[in-house]
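The complex is shown incomplete by one protein chain, all other protein chains being positioned as in the whole.
Order as written gives the chain letters A, B and C; numbering starts at 1 within each chain.
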Amino acid sequence: MPTIAPRTTDPATLRRLYRDLVRVRMVDERIAELYPEQQMRCPVHLSIGQEAVSAGVCARLERQDWVMSGHRSHGHFLAKGGSLPSMLAEMYGRATGCTGGKGGSMHLIDLEAGFLGAVPIVGSTIPMAVGAAWGARSRGESRVVVSFFGEAATEEGVFHEAVNFACLKKLPVIFVCENNLFSVYTPLDVRQPGNREVADVARGHGIESVQADGNDTVGVYDLAGWAVDRARAGQGPTFLEFKTYRWREHCGPYYDNDIGYRTEAEYLAWREKCPVERFERDLLASGVVDAQGMTEIRAAITRELDEAVAFAKASPFPPDHEMATFTYAE
Amino acid sequence: MPTIAPRTTDPATLRRLYRDLVRVRMVDERIAELYPEQQMRCPVHLSIGQEAVSAGVCARLERQDWVMSGHRSHGHFLAKGGSLPSMLAEMYGRATGCTGGKGGSMHLIDLEAGFLGAVPIVGSTIPMAVGAAWGARSRGESRVVVSFFGEAATEEGVFHEAVNFACLKKLPVIFVCENNLFSVYTPLDVRQPGNREVADVARGHGIESVQADGNDTVGVYDLAGWAVDRARAGQGPTFLEFKTYRWREHCGPYYDNDIGYRTEAEYLAWREKCPVERFERDLLASGVVDAQGMTEIRAAITRELDEAVAFAKASPFPPDHEMATFTYAE
Amino acid sequence: MSRDLKYFQAINEGTDLAMAADPRVQIMGLGVPDPKGIFGTTAGLQEKYGSERVSDLPTSENGMTGVAIGCALAGMRPIMTHHRLDFALLTMEQLVNQAAKWHYMFGGKMRMPLVIRMLVGRGWGQGPQHSQSLQSWFAHVPGLKVVMPTTPHDVKGMLIASIEDDNPVIFIEHRWLYNLSGPVPEGHYSVPLGSARIMRSGSDLTIVATSYMAVEALRAAEHLATHGVQAEVVDVRSLRPWDEATVLASVARTGRVIVTDTGWAAVGFSAEVVARIAEAGIPLKTPPRRVCLPDSPTPTTPALAAVYYPRAVDLEKVAAVMCGLDLPPQDRAVTIPLDVPDMTFTGPF
Partner (left out) sequence: MSRDLKYFQAINEGTDLAMAADPRVQIMGLGVPDPKGIFGTTAGLQEKYGSERVSDLPTSENGMTGVAIGCALAGMRPIMTHHRLDFALLTMEQLVNQAAKWHYMFGGKMRMPLVIRMLVGRGWGQGPQHSQSLQSWFAHVPGLKVVMPTTPHDVKGMLIASIEDDNPVIFIEHRWLYNLSGPVPEGHYSVPLGSARIMRSGSDLTIVATSYMAVEALRAAEHLATHGVQAEVVDVRSLRPWDEATVLASVARTGRVIVTDTGWAAVGFSAEVVARIAEAGIPLKTPPRRVCLPDSPTPTTPALAAVYYPRAVDLEKVAAVMCGLDLPPQDRAVTIPLDVPDMTFTGPF
């Protein structure tokens, strides 16, 4: 187990973390609200319930650091500073979207924010993140690269190939696994043996590997800080497994505890561990943010969201003649 | 570490092990001798130096147990009881070869002996062996399946996918890794990090995993016995890493210590650990086989080899019209 | 006795019958026993046949293909599923180096009864990585069989034939066929792999179509008929082996041919059909044409997806030029949104 600094209590940091956390929640809830209008005509994988990982990890990164992700990337994108209007416009398929409509919700990108790309093939960006770290180092650049993925990605061979290489080259990569117990509707116990944890498999490769609570925003933040420090100090890669839970259906805006792959009771138990409510209780108890402060933060996000949604909906669709553009780079 | 039975001393067993061991050596040496005639027109990957693993593991298997392997498969094929004439005829590209000439040295098979197949794509038969074990169990058959491969195969993602599944389903599979330190000419230290062993990576998956001396025939035999017993008892898969060394060039009949990827000194140090000489010393010391007995065993193998080579060379090539046969099964 | 079933129901029924008939048949894939059951195609099977024969899998496509091959080596007859063909790109080593060649390269000693079901996505933002229709890759590889059934009748009959076949069969299902209904005989029957089917007869033009494009071709043919052009529609159904005889005979009769495929044109199955017609020296009244995907990845936004996918109207335009027909200009836009197969489809899959 790592020796990490005592739990963060700095008020400005906690406020920032809270805002980032709530913002991810509020954006995804807005998406869930708007989705039934059937104007976002692409698959959406919401992060609701899992926001603490996005907020806690990305708050430790600098702008020049890079993040890559998979299908469930909204939280990572937003917490790394990706542009909200361009993300929403992308979901609406508009020309102003972050890929101009070519990619949709599953292909977010914001190079200025250091969000290097997300794709929906499970595990696929993991070796890319490792390569990006290697390439950056070869070019003499100092960047930490975070690869976000779900626990199912650790079942893909490419995950192991990537971790081995990161260890071999001692690269400044942090592998962040959000273990939400499911791959679509398939529970962990029919995919991985019960006698070991995900973090154990990673550790076998010789990587520093820690399992932790993924709903504890400050805990995530502190652990990520340790991993980032190791990376910056040239001590090599780290694997972090965060236990958490997806509240809504695998893909789409609704709840699906009724269809039979998990129980309402399991969901409710995790609902109790809501990362937002938990952090709010702590903040209220410590007085770092009071109820009024929370309302203000939420109100500001609501305004930002209203504007972003309006922008997205008012944006034009790409014209027909752009259908094949960018098939090749000139 | 496993608690294994005391070292085997049963004379009949030791004699059998010795014969199997020497036979693998002698066959590959004969191939090396004949190869420059340029009549075996296919790549050959000799097992010389690594024979103890083949002999020790396969001696624990029953005929109905299955073995699968990769490019360096001669030892596994022979020790499992594969037909020597059909193997040599295959190398000569003859119609009497084990695949009728279609496959060559890299595609050995002998279903009657339980040698289910070898292919030269690194790692490829590992998941197949797992699937075969699962399929056999589904059909109510009691079989242990051994998957042989080199340490480079543990760098392939498919290895991890296969081990995970074997653990998940508690399958009677034994993963046998011959760690000879090289993948072609590439040493281990530019492929895997130095702070952990191959056996550690496997162990991360939750599998029983042991590292051992791959040049100690009886040691291999005893460890394999433990793994086979576990498999038969339904206790699931085992991973065995055996440290050993390939004496000759990666592919072909010659030595290549002069070309610069390893030192003559390294080779000579391993040459000292010759599994055949070591076993012979032990046998002579214990008196289980005396010099005369060894000469007889070798003479019998020489006769067998002479006949098999004569058979192979006298066999016809497949006729032209067989070029496309078996593209599809009827 | 025949009744109407939907395409996905026909798959389910075919699987069920095959599993009931032969205890060696097993089905595996991510989500196979989950509540959605691969869009209904595997629903109820685990309850009936147990979790050893109907099994969920880790998210390890390549390794699990190796496992399926191993099961086949052990005497089982596995069916493996992929929610999207795109995910199966992880498995090309096992499928093409291994499964396709084991019978051949071991001199006939091994058999590889293996069915790989791959779904082709389309619409509702499936985009570049959830919609590829790579049948042409598989059709290039000796040792594989490749089928793309279009109707509920055929999907059941060809699935049974594929399961009973001793070769690896790539079984490609287009997601937009899933809700189409059609007559499906009860009980066991099989549609031979390698036979095309003439869906509609006509004397002026042959449209050779694969999978969902056969549906668009039929629509086009109906519309063309109202203008006096009789198009023959040949549903290829099986791409390897494919029914050259039926296609060539039809083209020889009509003297005009459009080949339409759900995949890309370049170096695709459509090129093979055109090439065989040319090699056969069949005299044509006008050069052959292909109507396939444009040469780019799939865009996600519905605005561009609507332009990307060819439809009946595009076939009609090409046919009109070939037949010298003065077709009144048609609006490419239609009343239903262009990114769903029908109005019951409300996303997100």
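Heads up, the rule we're going with is that contacts are C-beta pairs under 8 Å (C-beta built on N, C-alpha and C of every residue); 3 or more make two chains touch, one makes a residue touch a chain.
Just so we're clear, the structure is a prediction, and the values are computed from it rather than from any experiment.
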Original post:
Looking at A:E37, A:D258 or A:E330, which makes contact with the chain not pictured?
Top reply: A:E330
Subject >> Contacting the left-out chain in the complete assembly, out of A:P2, A:G131 or A:P187 >> reply: A:G131
Subject >> Selected residue (touches chain absent from view) among B:V22, B:V44, B:A136 or B:L168 >> reply: B:V44
Original post:
Among the options B:I4, B:L181 or B:C251, which residue touches the chain absent from this view?
Top reply: B:C251
Original post:
So which bits of chain B touch the chain we can't see?
Top reply: 35, 38, 41-44, 93-94, 97, 99, 101-107, 119-123, 152-153, 155-157, 183-186, 190-192, 251-252, 259-261, 317-318, 320, 322-324, 327
Subject >> Where the unshown chain meets chain C, residue by residue >> reply: 62, 86, 89-90, 92-93, 96-97, 100-101, 104-105, 127-129, 132, 134, 136-137, 139-143, 239-240, 263-264, 266-272, 274-275, 277-281, 286-290, 295-297, 300
**OP:** Write the list of chain A residues that the hidden chain touches.
**Re:** 97-103, 107, 109, 111, 116-117, 119, 121, 124-136, 138-139, 141, 157-158, 160-162, 164-165, 168, 325-330
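Everything that follows uses one rule, which is that only the chains that are shown with their structure count from here on.
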Subject >> Farthest-lying chain, centroid of Cα atoms versus that of chain B >> reply: A
Subject >> Averaged-CA centre spacing for the pair chain B and chain A, given as whole angstrom >> reply: 46
Subject >> Residues of chain A touching at least two other chains >> reply: 155-157, 190-192
Subject >> Multi-partner residues of chain C (each touching 2 or more other chains) >> reply: 57-58, 60, 62-63
